[in-house]
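Can you keep this structure in mind? I'll have questions shortly.
Removed from the display is one protein chain of the complex; every other protein chain stays in position.
Presenting chain A:
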């Protein structure tokens, strides 16, 4: 690819970049969050959201208003914006968007399979699936008994097909195997996405590759943290780590041997980017959790992506920032509806 995106980027993608920057400008501000935090009921939250870019998106909701309904409607709005971008995009931006939707597709497949384990009807789950991860073969996912079945019968025509190489097995899909499948699929997906961005080169690679490296390392840390005290063996755990991050290969090997949070922290101390993050983690239930700290770092990186022009990273960054905004609103709404206001300010403002 020729360097010098500033010469030809706007020909194909200039309109969409302008649009996404406009959308980014309408994200909730600190003042909006201050207003939301002062709400007493979910109806108040709805009224405050009407003054923002969300507008009357909850107008058609029947009483009573629940946090789940708010979340579903926000997702639908994001989906409409995303699909507008996707439908108006040209290659290679369209492939970039396809890569972005793969993560939601993986989540939907896992949701459907877990639902099958719990004997839920497909219709019930389809309603709750993420709209960005929709694909035509979704209804057939629950008939698969093994990962190979799932691939051959259902997913071979979807964009998820290339991510199945490491996941083929004849084990029946119980909870452990579904968790392993989810993480292996995501690992393959992330590595493929990383390779796509790297091969594209130019500003897109400069912006997206660090973001995806952070995502890979974050997954490695979180998988390790959540695997303490479970039946997941250390060898299995190591196969789930994505290899496109800074931790590969020595960090991942060390992380696979970690048995508690302190050992994980010592691994992170070897890396200048992660040492301050782990230092910001509070002890016990008072301070921030590791997930909070990682979300903050993600928001930082995504906001910085808007400082450069002529790259695809703005679309990825906008989607992720919008998701963080949704998480913030859901958190504030849950604290409001549970009348438990001590932690209501734990949201991450997007400046």
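The rule is simple: contacts are C-beta pairs under 8 Å (C-beta built on N, C-alpha and C of every residue); 3 or more make two chains touch, one makes a residue touch a chain; residues count from 1.
Quick note on the criterion: contacts and distances are computed from a predicted model.
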Field: Candidate names "Fructose-bisphosphate aldolase", "Eukaryotic translation initiation factor 6", "Vacuolar ATPase assembly protein VMA22" or "AP complex subunit sigma"; UniProt protein name, chain not shown
entry: "Vacuolar ATPase assembly protein VMA22"
Query: Which of A:51, A:152, A:171 or A:230 touches the chain that is not shown?
result: A:230
Task: Among A:39, A:58 or A:125, choose the residue that contacts the chain missing from this document, as touch is defined above.
output: A:125
Statement: Given A:47, A:143 or A:176, the residue that touches the chain left out of view is A:176
- request: Quick one: say which of A:68, A:152, A:239 or A:345 touches the chain that got left out.
  value: A:68
- prompt: Touching the missing chain, which residues of chain A?
  reply: 67-68, 71, 107, 111, 114-115, 118-120, 124-125, 128, 130, 175-176, 178-179, 182-183, 222-223, 225-227, 230-232, 285, 289, 291, 326-327, 330-331, 334-335, 338, 340, 343
